[in-house]
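Below you'll find the structure I mean.
The other protein chains are all here in position, but one chain of the complex has been omitted.
Let's turn to chain A:
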Amino acid sequence: MTITLEKMRADVAAIIHEDPSEIGFDDNLMDLGLDSMRLMNLILTWQEAGVDLDFGEFAEEFTLNGWWRAIEAKQANA
């Protein structure tokens, strides 16, 4: 898997016109302006990079750390 937490943050930052450092790992990404359609786009890119999470799993916990935990959990179970 080529994805990293930093990479995810950079991707999110780009899509919401923010500087990556402006985004906290525990920030609610919805509050930052990330909406479902932009999330869809991100998920497609990340799935290509090997992330095996679906939309519902992303929507539940809307923070970078939350996503990362879910990704790690998936990895551990794989």
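By our rule, a residue touches a chain if its C-beta (ideal position, glycine included) is under 8 Å from a C-beta of that chain, and two chains touch if they have at least 3 such contacts; residues count from 1.
One rule holds in what follows: contacts and distances are computed from a predicted model.
Asker: What does the UniProt entry say the missing chain is called, choosing from "Amino acid adenylation domain-containing protein", "Heme exporter protein C", "Disulfide bond formation protein DsbD" or "Protein translocase subunit SecD"?
Answerer: The missing chain's protein name, per its UniProt entry, is "Amino acid adenylation domain-containing protein".
Asker: Out of A:Ile3, A:Leu29 or A:Leu42, point to the residue that touches the absent chain in the complete complex.
Answerer: In the full complex, the listed residue that touches the missing chain is A:Leu29.
Asker: Of the residues in chain A, which ones touch the absent chain?
Answerer: Chain A touches the chain not shown through residues 16-18, 27-33, 35-38, 59-63.
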